[in-house]
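Of the protein chains in this complex, one is absent; all others appear in place.
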Amino acid sequence: MNWWDDVMHRAVTEVVLVGALTGLIGVQVVVRRLSFFTMALTHATFPGVVAASIIGVNLLLGGVVTGAVVALGVAALTRRRGQDAAAATGVLVSGGFALGAALVAMQSGFSRDLSSFLVGSILTVSAFDLIVTAAVLAVVALVLLLCARPLLYAGFDPVGARASGIRASGWDVVLLLTIVLVVVTVVPAVGTILALSLIVAPAAAARLWSDRLPVATVLAIAFAITSGLAGLYVSSSWNVAAGASISLAATAALVLSWGLQRLGRIARGTRVRTVPA
Amino acid sequence: MIEPFTVPFMGRALTEIALLALICGPVSVFVFVRRLSFVSDALTHTVFPGVVVGFVAGGIEGLFTGALVAGVLTAVALTVLTRSARLTDDAATAVLLTAMFSIGVILVSRRTSYTSDLTAFLFGRLLTVTPRQIAETAVLSVVILVALALGARALLFRAFDPAGAAAAGLRIGWLDLGLNIMLALVVVAAVRAVGTILVVALLIIPAAAARMVTDRLVLMAVAGTGLVLAAGYLGLLLSWTASLRYGVALTSASAVVLMLVLAYLLLLPVRLWRDRRRPALPIPLPRRSPHELVG
Partner (left out) sequence: METAALRLAGVSVGYSGTPVVTGVDLELGPGQRLALVGPNGAGKSTLIKSVLGLADILDGEAIVLDRTPARARELTGYVPQTGNLDSDFPVSVRQVVMMGRYRRLGWWRPARAADRRAVTEALDRVGLADRAGMRFGLLSGGQRQRVLLARAIAARPRLLLLDEPFNGVDAVSQEAIVRVLRELSADGTALVLSTHDLAVARDLADLVCLINGRQWAVGGPGETLMAEPLRRAYGSSAIDLADGRMVLVDL
């Protein structure tokens, strides 16, 4: 298989797969206002990954375990007050990172692990990584497709959903765990910052263009993949960090969408829509 | 237990933490009440490009200015973005955070090795904090405490009843901007000494942990300050012991954060126990706060 032997080819494939994955889950994250939670997850999986590498277990497994613990813990805490939820998430961000850093300090290679965690290393992705990403993409797509209805109802109106016999808290957990799966898969390839960027920015841009969930999802995937490819191109042409370029490309897509929408409204003479309180 | 702190650099480190405790106890109460955890976290990432540009442009001196400019820009951008519609607060914060951090990474990656810079940025150099930096932190603490004392009433009114505050003539936009800028100041000033990880912890954890034992804001601020002092002391002690006795290179910033998280976790059952004694009915929460999770 000589096509896969080329670093750039693998990077391109990974970018496409990651774009599809983040675009898919991104709309759920944006619509349910889970951006901070996703950020916290990216930091929280860090100690799990480090611990796994120390113990000698598969890294993804370590990430999934700590990610799941965090997701369930925060979900349990947030049933109460909103202030506590935001604070708890904040605690997880700094705690998770400090714990991971502490674990890393116990071995050598401190700085290297840290920066690849933050920034990722898309150019060192292997064929195996690609297969894993593709598998996770299939699983997530299946879950979101099959469970679209209960997720929609539970997300929009948990009280009404419960009255209708849907276990809203159960479905919340399903969504959170799906996000954990995506984060754990994407972070090793592209780093925490870029993972967050690809999950949020394309989806936010897509939301500006459509009020319909399926359309927004397709758009988000398109934006994410395009940003990935554009970023890779810029990175290889001008010799700048790949992950950062992709992140900025995704941001540019959002800014452009916002600008075009704004112009469109001015052109049509409608006032800027504000969200009814 | 005291002996390590007679060593000058340890003593200075503890002094710096003590000053930060004074600032962050009260400030974290506002972060808690206004749910600004994500904004605080975002600020630590967005000052990164400012730090890089400042350093490249003006050396060590330029760092502070660069960070300050970036921080204030972020505060303004966030205040503006969250007042217009169509882009939710948390998405806007996330995108601003990642975009600016990416700019910083690009700027930095043009240089050859940036991993050690990154480490310093993340974890600070608590053990090499200079008397000059301590003095600067002291000045900052005075400024912040005075500003908070003057603005506390208005800020709290706005926090708990935005509609009422607006009706009473308070300018919500300016209040929000003011608080965001205050946060930016704290982040910028503290980042050099303690790094971004610890700054975020200092802004979020004290009030969150104090909330477990009290629901009175002033007590939360005082308890928060106390917690930071204790965590600072224990954390420094821990990293000192770890490196001298066991040869483990645990950064002091990590150690202090871990102590803070430990305090939070230990106090969690206290809250659950208190709630059991006065059973609270589940309040149907309006899910419109940007920092609110599911449910």
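Here the chain labels run A and B in written order, and each chain numbers its own residues starting at 1.
The rule is simple: a contact is a pair of C-beta atoms (placed from the backbone, for glycine too) under 8 Å apart; a residue touches a chain by one contact, two chains touch by 3 or more.
Everything numeric here is computed off the predicted structure, so don't read it as measured data.
Could you tell me which of A:V31, A:A71 or A:I225 touches the chain that is not displayed?
If we include the chain that is not displayed, A:V31 is the one touching it.
Which is it among A:L213, A:L229 or A:V255 that touches the chain not included here?
A:L213
For the chain that's not shown, point to the residue among A:G155, A:P188 or A:P202 touching it.
From the options A:G155, A:P188 or A:P202, the contact with the absent chain belongs to A:G155.
Considering the whole complex, not just the chains shown, which residues of subunit A touch the missing one?
Touch set of subunit A with respect to the missing chain: 31, 146-147, 149-150, 152-153, 155-157, 159-166, 207, 210-213, 216, 275-276.
Just so it is clear, only the chains that are shown with their structure count from here on.
Between subunit A and subunit B, what distance separates the C-alpha centroids? Give it in angstrom.
Using C-alpha averages as centres, the distance is 24 Å.
In the complex of these two chains, what residues of subunit B are touching subunit A?
Spelled out, the residues of subunit B in touch with subunit A are 32-33, 35-38, 40-41, 45, 84-88, 90-95, 97-99, 101-103, 105-106, 109-110, 114-116, 118-119, 122-123, 197-198, 200-201, 203-205, 207-208, 211, 248-251, 253-255, 257-258, 260-261, 264, 282-285, 287, 289-295.
Applying the document's contact rule, which stretches of subunit A touch subunit B when the two form their complex?
Answer in residue numbers: 30, 32-39, 74-75, 78-91, 93-95, 97-99, 101-102, 105-106, 110-112, 114-115, 118-119, 155, 158-159, 168-169, 172, 175-176, 193-194, 196-197, 200-201, 203-204, 207-208, 240-241, 243-245, 247-248, 251, 254, 258, 261, 272-275.
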